[in-house]
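With one protein chain removed, the remaining protein chains of the complex are shown where they sit.
Here the chain labels run A and B in written order, and each chain numbers its own residues starting at 1.
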Amino acid sequence: MPENQQPRIGVYICHCGGNISGAVQCESVAKALKGLPNVTITRTDESMCSDAGQSLIEKDIQELGINRVVVGACAPMLHEQTFRGAVTRAGLNPFLYHHVGLREQDSWVHGHDKTAATDKALRLMSAGVAKARLLQPLDPIRLGAEKHALVIGGGVAGLRAALDIARQGLRVTLIEKSPFLGGRMAQLETVFPTEEEARALLHDLIQKVTAHPNVTIFMGAEVMGVSGYVGNFTIQVKQHSRGVSDDNAEALMSACTQEVPDPFNYGLTKRKVIYRPYEGCYSSTPAVDWDHYDGRPFDVNGWPIELKDEPKSFELNVGAVVVATGFDPYTPPQGEYGFGELPQVVTLPQLIRHLALSKDGKSLQWNGRAVRDVALIHCVGSRQVDGVHQPQEDGQVNNYCSRVCCTASLHMTADLHKRYPELNIYDLHQDIRTYGRGHEEYYRHALEDGVRFLRYNGEEVPEVSPAPQGDSHPVLVKVKDMLTYGEEIEIPVDLVVLAVGFMPRDLHGLDKMLKISRGNDRFLLEVHPKLRPVETAVKGVILAGSAQGPMNIQESLSAASAAAAKVASLLGRGKVELPPFVAAVDVEKCNGTGACVEACVYEGAIALQTFNENGEEVKRAVITPANCVGCGACVAVCPNNAVNVQGWTLAQYEAMVEAIGMDLPAMTEVTA
Amino acid sequence: MTTQTLSRAELLKQLRTTHAESVKRAQELLKEQKHMQQELCAFFREKPRTVPEAAQATGIPADKVLWFVAAMKKYGIVAEAGMCGDYPLYKKVEEN
Partner (left out) sequence: MDDLHMDALVIGGGIAGMQSALDLGDQGFQVALVERDPSIGGRMITLSKVFPTLDCCSCITTPKMSAVAHHPNIHLYTYCEIQSVQEHGAGFDVSILQKPRYVDISKCTGCRECEYECPITVPSPFDRNLGAYRAIRVPFSTAVPQKAVLDPEYCLWCGKCEQKCPVEAIDFSQQPETFTIEADSIIMATGFDLTPVSTKKEYGAGKLHNVIDPLMMERFLAPTGPYGRVLRPGDGKEPGSIAYVQCAGSRDETLGITYCSRVCCMYAIKQAMLLNGALPMADITIYYMDIRTFGKGYEQFYQNAKAMGVNFVRGKVASIREDADQNPILKVEMTDTGEIVEQTFDLVVLSQGIVPASHPTVSLPLGSDGFISVPAPDSAPCVTGRPGIFVTGTAAGPMDIVDSIVSASAAAAEASAYIRENGSRLEVEKEALYA
């Protein structure tokens, strides 16, 4: 192996088409470096990264036996990989390469002072050579990966993610907390912008998912524990019993008398504790609502039958996890816009359910009365202002826009107008945000339909109060309307609809188990909105849909497919490869102080283990490379210098610092 | 190849013929630019000046002066030299 021989260093300085050579006297620097120990050859070139430049290096490795390479060029970000590639092509370990940034770090910033720029170039390059002498071959960390992904959440995003992962040829397990699939979308009727039936769309999707041979689904199941890392997660799952089977379901359902408010209809109706949320749901087998079932036996043909939840626990080994746990609609606190106090105040999701349950008639009925006038208030629970709105549990207000409610509201007004053309609709908003493709049309139609738009300021929200006795309408809405130049307007109405926003869901510790964080808005947080918009800071844990922030169906689908693409790139080859720049312990020097373990903030990266040394029990630090990010916190605290980051060792740093500060003999000659 | 490889001079000549129209336009543009560069450089060599000053002195519209100054700045022919009110000043870069 060439790497085990005496270092024979090849040094290459790039003119970068004048970018570097305009400030740095490259030839002089090369000449000076030639005198350094172990430097076998120095060359300069117009453009090292060009094919011609790269072949120069390859040729030198093959013909001159060069076994360490240093290139001074642009920033490593741009071309370090390029040169590692060239070195590898010539048969050398890619980590026997060191890159010096002579452009961004030198010529571009010191272009006005050529002498200083040349001096700095020489110092930076000799530091590179000093490091190169100590370079050792390294291997990337290769780990086997389960070609199996877990999707948490069976709403539209989770279903889509599962389908797309399965279509990439990987196995996928989907876990849904409720006993039925579909999530929030199942509670919608027609959806914008296509006006298709939500449950028909879901039905198609569920059919594809359940028919796919790569997919396994667990309903009524929750994640109880997570361990491991990308490629090799172990997931503890608990699945509740369904409680009934297809054989006894109908008999038990008819025997069941206990009723609870139906969450599917946001409490507008009641349902039994053995239930199907809606006709055509998946699975079609009813389930027992264990949270509410009072445990009393059912009387089936004179037989008392008691149902018991007997949860099953099991483990899954997966390579990646997709979190698609969705959102909750905002529930206004008692009294916000009269909610919970006035029976004529409902939320938009409730109105959607109410309309679905209403028989078609001449007029919209609410509380046994015909509704003639309705007011729709936007931004309820969204775009909240400190000091104006009641804070959430954590003391913060929801200062984000929920993105979906504007179009959902105008989609609703279109539906109301179509069904009840006589209805007067007032729309109270701050801005109308119908941003998406096919959304602005709803705004236009609303204007054509005669919806009356009023605009309030975020700091001066409308007031909802009971109308005085004897008024024609039960409720009075007061608003300072900016569209009529701030006029105070009172609108008597029969119904107030609150366009509630999206709330991040309480995940009962799942986010902690997965070690993923939430943003200021409390939704799950991506690594970087542009570079890695669906990935979390935990490698192998990926987000899909409205768990990450408000999204409509189309956006949830895109995010889910994107998550599937990330899973496929990660697991497709059945192995994951990580860069080798992680900590390594020299067991000869380590005497088990444990300072490193304390300094490390990455769980599972470094730990003390007990070894038997000459019959004596000793503790030594051990690195798990997959969990180490190479930050070097342990290096800084080790009293024995027993730990080093591979590829960036202390010895290498010291050699570089020494070289930078050295009074190079050739210096005066070079810069003269 | 069946056709004889053309000599370099012949090739360029042929290209000039096939592109006669654009070459004509480009030649006129070049003439204008050479003239503009001469005038502006002379003006900026005296002392740092703003774009409107240069426009007034040369009779070239200010937006065109600015465009050309930006180009000359890019290729190191002129450089910024402080501000005069709301306008940056430009000076000729002298070759050493």
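Heads up, the rule we're going with is that a residue touches a chain if its C-beta (ideal position, glycine included) is under 8 Å from a C-beta of that chain, and two chains touch if they have at least 3 such contacts.
No experiment lies behind these values; they were computed from the predicted model shown.
**Q** Among the options A:328, A:341, A:415 or A:440, which residue touches the chain absent from this view?
**A** With A:328, A:341, A:415 or A:440 as choices, the missing chain is touched by A:440.
**Q** One chain is left out of this view; which of A:40, A:105, A:168 or A:365 touches it in the full complex?
**A** Answering carefully, the residue with contact to the hidden chain is A:168.
**Q** Of the residues in chain B, which ones touch the absent chain?
**A** 5-6, 8, 11-12, 15-16, 19, 22-23, 26-27, 29-30, 33, 50-52, 55, 62-63, 65-71, 73-75, 80, 83, 86-88
**Q** Go through chain A and note every residue touching the omitted chain.
**A** Chain A touches the chain not shown through residues 15-18, 46-47, 50-53, 77-79, 81-82, 85, 147, 164, 167-169, 191, 193-194, 196, 201, 204-205, 383, 399-401, 403, 431-441, 444, 482-483, 485-486, 519-521, 523, 528-531, 533-534, 548-549, 553-555, 557-562, 564-566, 568-569, 572-574.
Everything that follows uses one rule, which is that only the chains that are shown with their structure count from here on.
**Q** Please work out the Cα centroid separation of chain A and chain B, and write it as a whole number of Å.
**A** Chain centroid spacing, chain A to chain B, equals 51 Å.
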